[in-house]
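Shown here: the complex without one of its protein chains, the others still in place.
By letter and in written order, the chains are A and B; residue numbering begins at 1 in each of them.
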Amino acid sequence: MIAEAGLAALWLAAALALLQLMLSGIGLAGHKPNLLGAVRPVAVAQGTLTTIAFVSLITLFMRSDMSVLLVATNSHSMKPWLYKFAGTWGNHEGSMLLWVTVMGVAGAAVALFERALHRETHMATLGGQAAISLGFYAFLIFASNPFARIDPPAADGQGLNPLLQDPGLAFHPPTLYLGYVGLSVAFSFAVGALLTRQVDAAFARAMRPWVLAAWILLTLGITAGSYWAYYELGWGGWWFWDPVENASLMPWLAATALLHSVTVLATRDALRAWTVMLAVIAFSMSMVGTFLVRSGILTSVHAFAVDPERGTFILVLLGLYIGGALALFGWRVGAVREGAPFELVSRETMLVVNNLLLSVILGLVLIGTLYPLLTEAFGHKVSVGAPYFDRIAGPIALILMIVMAAGPLTRWRRDRLGEVSRRMIVPAIVALLVLAGLAILAWGKIGVLPFLGLIVALAVGVASVAPLWKRNLRRTPLFTWGMVIAHLGCAVGLAGMASDSAFTVEKLAAVRPGDIVEAADWKLRLLQISPVAGDNWTALQADMEVYRNGGSPVILHPQSRFFASPPTTTTEAALLTRWNGQLYVVLGQEADEGRWQVRVWWKPFVTLIWLGGALIALGGALALLGRERRGWLLKWRARAVTA
Amino acid sequence: MKRLLALIALLFSTPLSAQSALPPAPYADRQISDPALERKAKALMETIRCLTCQSQSIADSNASLAGDMRSQIRERIIAGEEPEHIRAWLIERYGDWVSYEPTADPVLWPLWGAPLLLIGLGLLLLRGRIKKGRRS
Partner (left out) sequence: MRRLLIWLPLVLFAGFFILFASGLLKPDDRVITSKLVGKPLPAFTLPAAASDRPPLASAGLVTGQPRLLNIFASWCVPCAAEAPQLMALKEAGVEIDAIAIRDARPDVDRFLQRYGNPYSRIGLDARSSVQIAIGSSGVPESFVIDGKGRITYQHIGDIRADDLPTILKRLKDAR
């Protein structure tokens, strides 16, 4: 019953999307902006219906309804309720339903809350959103039906991949999807504005909060994913340049550039073509990402069950939407007037350089990810991984950080190089001090990139708070605080990354109960190995007593877990967080004669990586709040004046 | 309690198919005592791709073949072999695919040319933008 209701809701939503598209089309072609009044409720209804479909699927999973094929292949009645719930999107069809739900809800939100846009552009935007949704509804209904039944129902399910049975599954995919499907709104805005030729400051001001919201969620989603991989995979790595990870990074890079570009357009009425192009690219990268993950053309730990037929469907959608948007861009952007001029040394230039550097990194990640596909078309198999990406993206990212530090300290429109340099003196001094310190303490012991990374991180960290100097902090606008905290977050994240690369200590040992392992200034003693059991797993748990420098000992419990359905072994690392780093302990296999493999890492300041990510998101949230509040205040004041 | 014991019995009795029951090779999970040599070995292992779980390096993989490769690499480094020589030996057997570190093969030159190309394009765009700004 519920499955049929869910499928019916999906069909209805698709029908409404078609209606939405047609109404917008008629409204635009016939110059009838009043049709917006009809389009908006349709969009809201569409969003509501997709939500109903999604909730239906969640209900089926929570009830472990084994007559539904998807539940039977991906769930199990013995799973903890959290993973029954989150398992809804731990598979291809469910996550695709999440995709269209976010799209529908985002469209509904634009219909409900967007007030500042010209009516024609608003209608065109909703039309664009409907057009994209249609393709994905079709994909879902015809090629990835989540509500398909099986007859007779299965006795029990095949279970959820044990690596996914983690709270991370409840947080990472939804946040990530809200982010990069949320970018569809920016895409639709851009398409709408190109259709109605209204690319101006007002348009940018309207689009900015939507971009910010999607970007904040995408930042959180990526940060959460990185931390989850870090503690789940058991080897202490936090980024692997895996094709699917890159698929989430590329929209983020585009969205970051878009964020800055839209601000320039909003405040200075410049960078029109850039803003529109970036908005198109950001969601295009999201769609390319979804294609790469679900088509199976690239090897990845994240890839869903592979089906070239589905891949072809998505490829056709890509061609339609991305090709269409880029063609529209080429056709219409000529009519978009150039914005206000600016000098060589100016904040506008800094932001253009920022855009360019982000785009270069984006391009390099894209090329690096797809290169093996290209060479394989010619019969040659290669691997492109961390050595390439680190070496290429790293230095450019460092230059970008320096621009990020100097940008807010440069005036709009026209400034002098000497002046800007003067404002950068304190950060420069910090850089020199760190350089000297590291050279004395760690010369030859750490790589070039981490070395430079530490210097840049600390100097840029200081520079990012520089805009607050000599200001009345209570009168500083919230969005300035947001910018400062977000930039500071970048520096903090970089410091964590560099510190982890430079100073991590690794110790592998085969120990018996009573043996002591030493790593950095930590001592770890294996007390015992004992069996334990959970809801749907059994494990061997090591009790390890750890302490350092005569501090009080703590007991850690790394586990080696065995799941029955599907049969898999996972490692559950034990993490101990201190102010200056994290101790990461893993229990491996039994070596021989009662000795056990133990892996220990001491990772100085590694948590700064994810703290940095959280700060970036926080900065974005403050900026969003600040802008929205200012908008309300201005409106309120205007109303008070006219009253 | 009975269920716990039954599950534990299951843990110890079920053979894990597709993986050998033998213990790992001697240097699969044992570091070289000389830190400089261990650093060399680690650096090499992080750039050799695992043949079983193909999305990881052998340094990050639980597969037994990865463990055997790690052991072999460490033993050869202890014996004085250079990492690049070991990499070349592996590439001779498995092709460029096995190395995450791009080789000097001409098929990879565009990969190195790409950054220069993109940065050049970026500078071009920047120059155009600034000139336009100046002109008006």
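One rule holds in what follows: a contact is a pair of C-beta atoms (placed from the backbone, for glycine too) under 8 Å apart; a residue touches a chain by one contact, two chains touch by 3 or more.
Since we're looking at a predicted model, the values are computed, not measured.
Student: Which is it among A:Leu160, A:Ala204 or A:Met277 that touches the chain not included here?
Tutor: A:Met277
Student: With respect to the chain omitted from the figure, which of A:Leu373, A:Leu417 or A:Ala436 is a touching residue?
Tutor: A:Leu373
Student: For a quick check of understanding: of A:Ala148, A:Val306, A:Val426 or A:Ile555, which residue touches the chain that isn't displayed?
Tutor: The single option touching the absent chain is A:Val306.
Student: In the complete assembly, which of B:Ile32, B:Met69 or B:Ala114 touches the absent chain?
Tutor: Counting the whole complex, the residue in contact with the absent chain is B:Met69.
Student: Mind listing the subunit A residues that contact the chain we can't see here?
Tutor: 273, 277, 280-281, 284, 288, 291, 295-299, 306, 308, 311-312, 315, 318-319, 322-323, 326-327, 329-330, 333-334, 370, 373-374, 376-377, 381
Student: Determine and list the subunit B residues touching the chain excluded from the picture.
Tutor: 15, 17-22, 25, 51-52, 54, 64-65, 68-69, 71-72, 90-95, 97-98, 125, 128
The rule is short, and it goes like this: only the chains that are shown with their structure count from here on.
Student: Whole-Å distance, subunit A centre to subunit B centre, using C-alpha means?
Tutor: Roughly 25 Å, centre to centre.
Student: Note which residues of subunit B are touching subunit A in the complex, please.
Tutor: It is residues 3-4, 7-8, 10-11, 14, 16, 23-24, 29-31, 42, 46-47, 49, 53-57, 59-60, 62, 95-102, 105, 107-108, 110-111, 114-115, 118-119, 122, 125-126, 129-130, 132-136 of subunit B that touch subunit A.
Student: Okay, in this complex, where on subunit A does subunit B touch?
Tutor: It is residues 233-235, 237, 240, 242, 299-301, 338, 341-344, 348-349, 352-353, 356-357, 359-360, 363-364, 367-368, 371, 375, 378, 380-388, 392, 396, 506-510, 531, 533, 538, 540, 562, 564, 567, 569, 571, 588-592, 597, 599 of subunit A that touch subunit B.
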